[in-house]
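Missing here is one protein chain; the remaining ones are kept as they sit in the complex.
In order of appearance the chains are A, B and C, and numbering begins at 1 in each one.
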Amino acid sequence: MLAEQKGINEECGVFGIWGHDKAAELTYYGLHAMQHRGQDGAGVVVNNGNCLTSHKGLGLVNDVFKYAPFHELTGDAAVGHVRNATEGSNVYENVQPLLFQSQMKSMALAHNGNLMNTDRLRNELESQGSILQTSSDTEVLAHLIKRSGMEVNEQSIAAALNQTTGAYSFLIMTDDKMYAALDPSGIRPLSIGRIGDAYVVASESCAFDQIGATFEREVLPGELITISAHGMESTRFAIRGQRKMCAMEYVYLSRPDSNVNRVNVHASRKQMGKELAQESPADADIVIGVPDSSISAAIGFAEESGLPYEMGIIKNRYIGRTFIQPSQELREQGVKLKLAPVRGMVEGKRVVMIDDSIVRGTTSRRIVQMLKNAGAAEVHVRIASPPIEHPCWYGIDMSTYEELIAANHSLDEIRDTIGADSLAFLSESGLEQAIVRDKTIHQGICTACMTGEYPVVHDKEKALAYKKF
Amino acid sequence: MLAEQKGINEECGVFGIWGHDKAAELTYYGLHAMQHRGQDGAGVVVNNGNCLTSHKGLGLVNDVFKYAPFHELTGDAAVGHVRNATEGSNVYENVQPLLFQSQMKSMALAHNGNLMNTDRLRNELESQGSILQTSSDTEVLAHLIKRSGMEVNEQSIAAALNQTTGAYSFLIMTDDKMYAALDPSGIRPLSIGRIGDAYVVASESCAFDQIGATFEREVLPGELITISAHGMESTRFAIRGQRKMCAMEYVYLSRPDSNVNRVNVHASRKQMGKELAQESPADADIVIGVPDSSISAAIGFAEESGLPYEMGIIKNRYIGRTFIQPSQELREQGVKLKLAPVRGMVEGKRVVMIDDSIVRGTTSRRIVQMLKNAGAAEVHVRIASPPIEHPCWYGIDMSTYEELIAANHSLDEIRDTIGADSLAFLSESGLEQAIVRDKTIHQGICTACMTGEYPVVHDKEKALAYKKF
Amino acid sequence: MLAEQKGINEECGVFGIWGHDKAAELTYYGLHAMQHRGQDGAGVVVNNGNCLTSHKGLGLVNDVFKYAPFHELTGDAAVGHVRNATEGSNVYENVQPLLFQSQMKSMALAHNGNLMNTDRLRNELESQGSILQTSSDTEVLAHLIKRSGMEVNEQSIAAALNQTTGAYSFLIMTDDKMYAALDPSGIRPLSIGRIGDAYVVASESCAFDQIGATFEREVLPGELITISAHGMESTRFAIRGQRKMCAMEYVYLSRPDSNVNRVNVHASRKQMGKELAQESPADADIVIGVPDSSISAAIGFAEESGLPYEMGIIKNRYIGRTFIQPSQELREQGVKLKLAPVRGMVEGKRVVMIDDSIVRGTTSRRIVQMLKNAGAAEVHVRIASPPIEHPCWYGIDMSTYEELIAANHSLDEIRDTIGADSLAFLSESGLEQAIVRDKTIHQGICTACMTGEYPVVHDKEKALAYKKF
Partner (left out) sequence: MLAEQKGINEECGVFGIWGHDKAAELTYYGLHAMQHRGQDGAGVVVNNGNCLTSHKGLGLVNDVFKYAPFHELTGDAAVGHVRNATEGSNVYENVQPLLFQSQMKSMALAHNGNLMNTDRLRNELESQGSILQTSSDTEVLAHLIKRSGMEVNEQSIAAALNQTTGAYSFLIMTDDKMYAALDPSGIRPLSIGRIGDAYVVASESCAFDQIGATFEREVLPGELITISAHGMESTRFAIRGQRKMCAMEYVYLSRPDSNVNRVNVHASRKQMGKELAQESPADADIVIGVPDSSISAAIGFAEESGLPYEMGIIKNRYIGRTFIQPSQELREQGVKLKLAPVRGMVEGKRVVMIDDSIVRGTTSRRIVQMLKNAGAAEVHVRIASPPIEHPCWYGIDMSTYEELIAANHSLDEIRDTIGADSLAFLSESGLEQAIVRDKTIHQGICTACMTGEYPVVHDKEKALAYKKF
């Protein structure tokens, strides 16, 4: 099965800026703030009003930009991207933004999300004589725009987007305009900010704080924003459905200091912990969280339950991509990598261990075992989100039923598998209450991976294929 | 003034292992766990019973060992070191362990701490015809050992150590023995552990957890441990004074999961926060901590005060040594680096901001300003340790009165300087109570930098020199 | 003006191998032998019968392949390329072979030469909805093949080539075939060899010697070779004109040990020197050559004239791309770079200095000056080829009249400009006699840059454009 069929563009971050003479540098800082959304590749395309210039590479933002020739990356507009690659797709060619130089109008594209019907679109394009050079959804969109009318403008972009199915945020830049588009259900996040007179667009608001920009508003479902010398204009390219922001953005994807759809992520996580403490209390001595994404929920659980919050697990801050893996022999002798238990905290204690979610169950099993080895008397696992029983079609790297422990096992089986003394998940209503606290803002969230209620319907045969593999 | 006079070896970490066929690899993992103690250089010397082989370099443990030829670093004993360099001393030559190959007996040395009388010792050695090639205290000790008797053994090491004044832990390895020594006041930490039949020695117990070793005991003040094929033996090279473990190891130096002198660091910090909440409560809405070292104290303060603990400041996890600094212009426009405020948490709130200590005051001022810019209504700064009014002679990088804001300004002046609405420090007794909870273990702690009561007396003229510059 | 209009693919080297289980490694060695043809980028695409895998990068062959994962580059067929980039085109995207993955049939292309009508072809392709992502002629051909029939086969390749005008050698590989094509005038070199049962194709025969292959024959003008499991087949895609091998391949481009169109390059150069000595003798003491490409001609001149050949100029072998340039001040003080005079040889002597050609004249002036500074009494410059008075349209990096000193100045003016005591060029007939010694092999050579007689006619408007800039 080809990588693109599994949706290779998940969990990325996009950034755009228009009207600032330090466009490339601010893009660098903005990408840096969104590093957690993708650590496999990063890039920027800068626009000096005349031509588009690209700088990109594999690896972390800092590695890619360490020797970046900022003096050559001049221009007052730029788009940037951080990329999380799926297995086999981690090659330079796929690093975004993709830049298409042309004797007519050049364009750069950056994308977060997943187009579900790219197999069919690719076949059509190739049979019409197009040559696609990457396995990226973004390149498919570029070809669709080109086919939809030779010009790159609102009409051709809208026409191209309407041929796709999926969840996405797109940034598209030509020499005189920048476009930002969000899928009709608004599943992926995309916000607009201002810094002085300049416009900024980013997947997460933490990028605005990083560069000193202020939040303006969210891009709306099915909206196509055009930014140019004439300011910002808005059109709608699709019938706007109810906004269904991806729940996993709150559960673990976004940075705690970001506001996603105007809800602070840390606050929503803390609230998940509180709801969880009400729903599934535990008779225990201390509450601990699995760093980093579960700390907020653990603090909420502790506050609500009255149990003390302790630092029971430590995450090594210096582990990079180049960490030398211990041999199997050393691993068995107890050499640990990323996470270490704090023996002095957990020894002899009945521990509530808060985690954000369980996908395969393997990590949870390892952590429970680690805590027990460090002397924990009991380990009560509390998960701050409902069980994940369905694959995601919208850009999260969980694409098959097989890999999901909750799709194939009962609660008791999972508890036994991970070796916990007790196990409870947050309810769907608890999750919703923790996130959707103002119905005028939030029309709802996408919980397809938990409920199977997919806001965007898949091709029938494709859906079957998903089941199959 | 030469670097060595300012004590260049502060805040390092040492690691040794004897009797394990994966000695070099375990040293790598052990150093990795202690990466926070020194990020400027790392190295290992491995011993195959016949010769000593060195691998070292500038930078992080991972960078140094990325391409390490582990297949050549064979042997069942090793010593390792992570180094925090002072300005001007960050050169390859100073990276430890230092290895002295000889036609007679080779030796490797690793050191954490500061020898106070190296100026005089260097003059003596040079006037006797010795050539010193680094600015490292460690090399001075090697020469003293060589001068104290041609053999490297308990006698010559003890004689050499007795010529030095200061606070230190030393690991010394020859082809048939490993020695571990601690200063007579036990100011610096050094623990012994076991992994299977092998012995492990490390500055911090987190290194034991990392490799699956178990804690055995602390090295005692003035003790010289000898490990060889005949097991472990202990001698005393100096009259043992009262153990005065460095308080700053608890305040910020050590990792929260380490036990220092059998007291868990996270627990002591949380207790500091509780004591602080009792001593200096604040009329506020939320409690936040400055990541990473102040989080434990902030949670303690929150628990004790009943105020909610919130994530008010975020630390970017991906900042490395190579981070590209924003230009002054961008900095003024609000581009932030390591720390970012969580606007959604602090906006409109009266905030208690917990920090571990104040040295120069510049960081505190910046963070307070950042919180106010993010909308905090009030910022009440609470410091989880007493004011630092005296330089450290024992290996912490605070060597002059000039640089210490608390040595030169009143509490009110400091509060105004950092822009806080109120400011309070933990009392000395509060600090002591938080750390020393079992008098049978702890005879006391070194609080010289707070009280001026130096457990080890300096040369008179040198003490004056310290005052002067 | 865009880079592609100036012909960016000049002076490259292509290599292909079919039927050898060490295809990738032999390609590496073959490219290494042709390193002189391009030092800006190198790459290989290997074919395991099922899929095509690429490894490429900027820089020298060794730099690109230093960490190449040869264990992953498995397959028994491969194409490779070394690239000489023109200014502004030296980016990763342009490094060849270009690999076009497809859901249908993937293909890899490598090219040496220049297509003259790519501006028009690009416009046509883009207006039909194609997206071109590089400034490479090679990509244009890929699109033409795709447009000429959806299959990649003899017919579609022939149809594509017939839409182009220029001088070129192309290697095209799909999962089951390798194609080699040469322009109808045979301006660029391309040879076929054998190593065991395997076929090899390369720009220069020195690549065969490097890997132990034997020369089989030249690819003929307008010939399209197909190599597959069924062996080698030949078709003709264009009416074959008289073969007009580029004279500059003999003058300086090819390696002296290569046979180009069955004439040894060193031998032809030596003969040029001999012809030159007969045509334009000099009253002098010694003969010297400018390393490396003029040494053979200098030896020929010496042998014919009876003057001793001496090593009057030394080339520093260790100068790489990273050489630190001396400041202007140091340059004026005499700091030299690549070439150094041998004072002991030239001091007080009347020197015949042989060079292969003069393009701009700046290098010649510098060398003459250098020799005079080193004490040469007289410097008689003899050029082993006729004056270059016309731009090259076929892949040599001399694309404008402006840059050619001989297009704008008389012989006497050139002599004065370079500061020589006398100056003579080899005559056109002398050049032809030195190269074309067997009329049954050589129907002629392309001397367009000397004579203005272009064997392939350019678009009219394009020709004018060339004149203009």
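Note that contacts are C-beta pairs under 8 Å (C-beta built on N, C-alpha and C of every residue); 3 or more make two chains touch, one makes a residue touch a chain.
What you see is a predicted model; the values in this text were computed from it and never measured.
Novice: Would you mind listing the shown chains in contact with the chain that isn't displayed?
Specialist: Missing chain, whole complex, touching shown chains: B, C.
Novice: Among C:S54, C:T138 or C:Q210, which residue is in touch with the absent chain?
Specialist: C:Q210
Novice: For the full complex, which residue in C:E93, C:E303, C:E403 or C:D421 touches the chain that was left out?
Specialist: Per the contact definition at the top, the residue touching the missing chain is C:E303.
Novice: Among C:P341, C:G361, C:P386 or C:G430, which one touches the chain that has been omitted from the display?
Specialist: C:P341
Novice: Which of C:W18, C:F65, C:Y199 or C:F237 touches the chain that is not shown?
Specialist: The single option touching the absent chain is C:F65.
Novice: When the complex is taken as a whole, what residues of chain B touch the one chain not shown?
Specialist: Residues 2, 92, 100-104, 119, 122-123, 126-133, 135, 142-143, 146-147, 150 of chain B touch the chain absent from view.
Novice: Residues on chain C that touch the omitted chain in the whole complex?
Specialist: Chain C touches the missing chain through residues 22, 25-26, 28-29, 32-33, 35-36, 39, 60-63, 65-66, 68, 195-196, 206, 209-213, 255-257, 259, 264, 266-267, 270, 292, 295-296, 299, 303, 308-311, 314, 316-320, 322-324, 326-327, 329-330, 333-336, 340-345, 374.
Here, only the chains that are shown with their structure count from here on.
Novice: Stepping chain to touching chain, what's the minimum from chain B to chain C?
Specialist: Minimum number of steps from chain B to chain C: 2.
Novice: Which chain is most remote from chain B in terms of Cα centres?
Specialist: Relative to chain B, the chain whose C-alpha centre sits farthest away is C.
Novice: Taking the mean of the CA coordinates per chain, how far is chain B from chain C in Å?
Specialist: 61
Novice: Compute the distance, rounded to whole Å, between the mean C-alpha positions of chain A and chain B.
Specialist: So the centroids are 37 Å from each other.
Novice: Could you work out how far the Cα centre of chain A sits from that of chain C, in whole Å?
Specialist: Once rounded, the distance between the two centres reads 49 Å.
Novice: Would you give the residues of chain B that are in contact with at least 2 other chains, written as numbers and ranges?
Specialist: none
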